[in-house]
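Note that one protein chain is taken out, while the other chains of the complex remain in position.
And now, subunit A:
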């Protein structure tokens, strides 16, 4: 566990330094270090580029990555399905629709409305999936199918909004929707951190509940867990986390699917270890995807959400193939 965490933190440092140093105006690592140690002596334009532009972008990537990853770990445990992920289940699409309604539907919507709108969207979607797939317990396959269906419905509604909205609002919304951290500023970072803090604390404190709930209703009830209550609480936490992350960065796909799987590979299935490691993996993947998106086709910036989709889609296929023999 310690080795895994150290390695991940090491990789995160490398990605962070790369992300802060690389760009139209390269800042060599030496200068970065000088800036961090003696901020007063640094040239103002370097400080502006690093502290004002690249750092919030990095911080937002880290927070959003951790958020998507933890939301994924929660869904995989409560739905007892390795393919469950807020993105695939349409929970993120619900959040996106919520935010889109605010951005396009309201004239000059203030930015602070985005996270609550995302939360309302994601919770409505989570609730709808849960209710529609409930039939004496929740079968994994039905949840995924209904989630995919509702997700495309929300996607269609989002697209419809873009067709009828005012052009400037739509443009702003579309840039956000692709899933990117480019326009990050410290205000976005603070808002996301505040939104994530309470659900993160509660989720991490509930590791024992998550360990047990994935045994299925009979076993968990038999051991004295109030399964329906735990599941409902976990869905609310997941909706809070996804809603806030989507409101901040748009749709960054597949982190919620990939990160928990990698975490379980690294530290086994117990949530006391899975949750922190999975948050770290997510925190590493989004800034890494953002860096790749900036570096590969420079000066064109490919949004992080597109990079993660390019990597994540084959991974999803791989998981389906690996579970091809499992009962639905």
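The working rule: a contact is a pair of C-beta atoms (placed from the backbone, for glycine too) under 8 Å apart; a residue touches a chain by one contact, two chains touch by 3 or more; residues count from 1.
Going forward, contacts and distances are computed from a predicted model.
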There's a gap in the complex where one chain should be. From "ABC transporter ATP-binding protein", "Transketolase", "Succinate dehydrogenase, cytochrome b556 subunit" or "PQQ-dependent catabolism-associated beta-propeller protein", what does UniProt name that chain? "ABC transporter ATP-binding protein"
Hidden partner chain, touching residue among A:221, A:236 or A:306: A:221
Of A:205, A:297 or A:320, which one is in contact with the hidden chain? A:205
Among A:9, A:175 or A:270, contact with the omitted chain is made only by A:270
The missing chain sits against subunit A at residues 82, 205, 208, 211-212, 214-216, 218-219, 221-226, 264, 268-270
